[in-house]
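Here it is, the structure, as structure tokens.
The other protein chains are all here in position, but one chain of the complex has been omitted.
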Amino acid sequence: MRAVVYKEPFRVAVEEVPDARMQDPTDVLIRVTSTCICGSDLHMYEGRTGAEPGIVFGHENMGVVEEVGPGVAKLQPGDRISLPFNVACGFCRNCEANRTGFCLTVNPGFGGGAYGYVAMGPYTGGQAEYLRVPFADFNALKLPSGDEHEADFAMLADIFPTGYHGSEMAQVGPGDTVAVYGAGPVGLMAAYSSLLRGAAKVFSVDRVPNRLNLAERIGAIPVNYDEVDAVQYITDQTNGDGTDKGIDAVGYQATVSGGGEEQPAIVLNSLVYTVRATGRIGTIGLYVPSDPGAPSEEAANGRLLFEIGKFFEKGLSMGTGQCNVKSYNRQLRDMIIAGRAEPSFVVSKELPLDEAPDAYERFDKREEGYSKIVLHPHAA
Amino acid sequence: MRAVVYKEPFRVAVEEVPDARMQDPTDVLIRVTSTCICGSDLHMYEGRTGAEPGIVFGHENMGVVEEVGPGVAKLQPGDRISLPFNVACGFCRNCEANRTGFCLTVNPGFGGGAYGYVAMGPYTGGQAEYLRVPFADFNALKLPSGDEHEADFAMLADIFPTGYHGSEMAQVGPGDTVAVYGAGPVGLMAAYSSLLRGAAKVFSVDRVPNRLNLAERIGAIPVNYDEVDAVQYITDQTNGDGTDKGIDAVGYQATVSGGGEEQPAIVLNSLVYTVRATGRIGTIGLYVPSDPGAPSEEAANGRLLFEIGKFFEKGLSMGTGQCNVKSYNRQLRDMIIAGRAEPSFVVSKELPLDEAPDAYERFDKREEGYSKIVLHPHAA
Amino acid sequence: MRAVVYKEPFRVAVEEVPDARMQDPTDVLIRVTSTCICGSDLHMYEGRTGAEPGIVFGHENMGVVEEVGPGVAKLQPGDRISLPFNVACGFCRNCEANRTGFCLTVNPGFGGGAYGYVAMGPYTGGQAEYLRVPFADFNALKLPSGDEHEADFAMLADIFPTGYHGSEMAQVGPGDTVAVYGAGPVGLMAAYSSLLRGAAKVFSVDRVPNRLNLAERIGAIPVNYDEVDAVQYITDQTNGDGTDKGIDAVGYQATVSGGGEEQPAIVLNSLVYTVRATGRIGTIGLYVPSDPGAPSEEAANGRLLFEIGKFFEKGLSMGTGQCNVKSYNRQLRDMIIAGRAEPSFVVSKELPLDEAPDAYERFDKREEGYSKIVLHPHAA
Partner (left out) sequence: MRAVVYKEPFRVAVEEVPDARMQDPTDVLIRVTSTCICGSDLHMYEGRTGAEPGIVFGHENMGVVEEVGPGVAKLQPGDRISLPFNVACGFCRNCEANRTGFCLTVNPGFGGGAYGYVAMGPYTGGQAEYLRVPFADFNALKLPSGDEHEADFAMLADIFPTGYHGSEMAQVGPGDTVAVYGAGPVGLMAAYSSLLRGAAKVFSVDRVPNRLNLAERIGAIPVNYDEVDAVQYITDQTNGDGTDKGIDAVGYQATVSGGGEEQPAIVLNSLVYTVRATGRIGTIGLYVPSDPGAPSEEAANGRLLFEIGKFFEKGLSMGTGQCNVKSYNRQLRDMIIAGRAEPSFVVSKELPLDEAPDAYERFDKREEGYSKIVLHPHAA
């Protein structure tokens, strides 16, 4: 079958690879109808991880069931399903607690598995014609048959639930004011989720005009931190109080205004000043325990200067970590079906598989129109 | 009236001061029957804060109502009451949300007020014969009349609720394993609260044998970090997983083993390694945005090197901040009355007011028998 | 001052009554700018309660502060405020637990007080020029000065929070399907609140076309139970499952289809069949322990034949009781200010005080255009 294969830093190719195939009685095999390129794929693409050449990318997958193992009870060939990016078993202590992002079974010695990602277990990616789905009864979310809402549903594998996870960890509720740092696809989903949950005012902080335009379109208040001091601006817009809640959708690769140097803790610390006393912060932007490219040795080991004194004085709390997609994808799917959510507003391009190498290159350069790309491996 | 007055670093005196008196229609005045010396009083005592000479100490107060303002509906002279260390109004946004430790009314420009504490508003301390209680209907917790459980009830003003707050922020539940760093009075209350909530195994980490003995007496597992690597030991005792929950009852004055240098973030970062992925941390040990005596300039400004990379990877969450005593003191009082909690096990001495100067000195030197002192201002 | 006074069954009059005046240091006095007629006023109007002639009606009040007691800290003359229909003290056990609808202080021997309502304490109603507000710091919700959003804010005293309370007790969340029985003003607010919280599909069940039209206008699915079997219809529209959540906004005066006889338990029991197993029901429609006009002796004593066997088999849960307005009015106010909620869509008429007698008569007859009436006592 054909798949997107990592060749070397800054180069992927579409090549023939061994067919995806059934391995366990609880597997299914799907024909991939949509699979997205994610910002986190770029970490590998840029060679900033230990990803070896040969790996097939793709953790935002959906498709139609082709083959069903004898230990599968829920699925039939022909079922259209969405797959959470997390591979999870469904029966370990963490899965039982709905923390499927930290499954103890699928990737022993490390919490959590994913398709097509370095260090996340032996699960081939879905930027390919076919995909093996382990523990299929647990991992698959059924979708209405047909091809309606395809692009919306494609957001269910990762970014819509991930954005929602930020709003959940921050406990965003009706009437809240919320500051979301980062208006890339995930940050937009966090702002969008906050609005769907009834937030009164959502601030979207970024410096890319395109992103800020999208934020405004969905009802958020755009804040360009190249133009204003974001903390001060948001404080002023909230009667001098700061927001009730905050979401970090940037992570450790945060840069100062003007697009200058990386300051890994700048967003986190800005949130400490943006959110009012007693507030809550949901951190979905990535922080890593090891980052060889970091600006300091401490940062390279995942230790950042954090405003803990202020954080404590204000009585703040913070939740972090990758999303447990299964905690949210069912309800978000139902909002899409009911016409009450349309997350595909972030999608900028839909392409056949063959255009993946070019799309990676442009996406990595942040070319306009390449902010969120959906691949259709079986497109004509 | 007579009161404990701060004179200069390392010296308090019992002196005549102006009588406590009614100021507002919603005040009451109490005759103080018990008032404790708190570890946080030592910050001022040691001259490490901006506390001016002349301040009357004492934020852990209880007593009997003497005088009642015309705007008070709940209280009568003769009522025995406990006062949360936080002074709160009952009607601001934060009080409405039960975050009375961050009252916006009683100490404008800063969240939260307290009796007898620098920068916590104009509320004279209770290490004195009498005490004015503002917003008395809201702040007072009624106790059974008489003098039964006096020492237990004296713990309701601060340390029992504060310890409980740690267990609440960490969401300790039945069957949980919990690591509590610090076995001073507050740490012991955190361990005790965790056990009262049904925790299966509670580890108490400290290096003072006396404290560890008390921890063991209440059913916790003592861990002496001068003798073992606490993280490793607890990991081994939890099947290599780490604990479900963690509580930081030490704060920024944490020291390395052997009682050596201060490493302000060592407890916080140890918890990141002690608690298993998906776990929760409750931080009740103090972190401050400004600490002139800190070992580094960054620390002096409340910025510490925090293991955020590991914290995120493990999907941890953390709650912080001073306790909202009113959220817990009613239920803890009822446990005391029912004989199901006896927090006075931490009390090492009960003394008349005149012995306060000597007690402060010995407490500051961590002399045995001076770990938790209750003063009785009207004792013969 | 002039006020709406209950004279006898089916008759109110606008008359001179003794001026509202300050009684306690914690009171304020307001000039009433808006006060609504509520469906529950009709219980008294129709003579179905023990309300004595002479009582001044009005529990949905807002206005501008005229006079401030010496024990009030938050309010100044000129402040525009909304008053929850519940009068509450702020410091009893129930108020502390945010159950202000069950305040133990303001109406001793019975849980909960209200303005202008029989058996709810000595608090004169606000369908008058002026109103005394007890425990004013606690009860008042500040509004932006001026007269913007007057009709929206008028909904904050009762029906918007009450509708929201139904959605809260039912734990309506994003993606949920919800059945709301009753599309009167409160039922519409329950449907509206469910939608604001992100519900995917909300069914509004009623038989009055006008109400159903309004329901449809806000995005709910109207279900006319004169035309279809509501349980069957909703079951069919939810893949045969039933809804995730249900709200009873009708109560004991429920009637069978066609507007026939009262069957006090018909809505409650319909919900047991409408909501799927594991679902939750929020009951805001009134049930009373004593109803002399009930169709049976058991019903007259508040005992109804309830489908407890089915309820248990399905593992349902139910919350009930009058709304604790203060739990919600701040956040709902902020949604109004931010333009994200506009509850005044239910208002059908705004009238001067003098037209109250006529309005009561027409409202009682369910005349079109008289479903939700706001009175302005100081209108020219």
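Labels for the chains are A, B and C, by order of writing; each one numbers its residues from 1.
Note that in this section a contact is a pair of C-beta atoms (placed from the backbone, for glycine too) under 8 Å apart; a residue touches a chain by one contact, two chains touch by 3 or more.
Because the structure is predicted, anything quoted here is derived from the model rather than measured.
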Report task. Please pick, from A:Gly71, A:Pro122 or A:Gly293, the residue that touches the omitted chain in the full complex. Result -> A:Gly71
Query - From B:Val32, B:Ala114, B:Val223 or B:Leu332, residue that would touch the chain that is not displayed - result: B:Leu332
Query raised in the report: On subunit C, what residues meet the omitted chain?
Result: 94, 97, 99, 101-102, 111, 169, 252, 265, 268-269, 277-278, 283, 286-291, 298, 301-322
Query raised in the report: For subunit A, which residues reach the chain that was dropped from this view?
Result: 24-26, 69-71, 73-74, 89-93, 96, 98, 105, 137-138, 326, 330
Report task. Just the residue numbers, please: which parts of subunit B touch the chain that's not shown? Result -> 164, 173-177, 196-201, 330-335, 337-338, 340
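In this text, only the chains that are shown with their structure count from here on.
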Query raised in the report: Centre to centre, by mean C-alpha position, how many angstrom separate subunit B and subunit C?
Result: 43
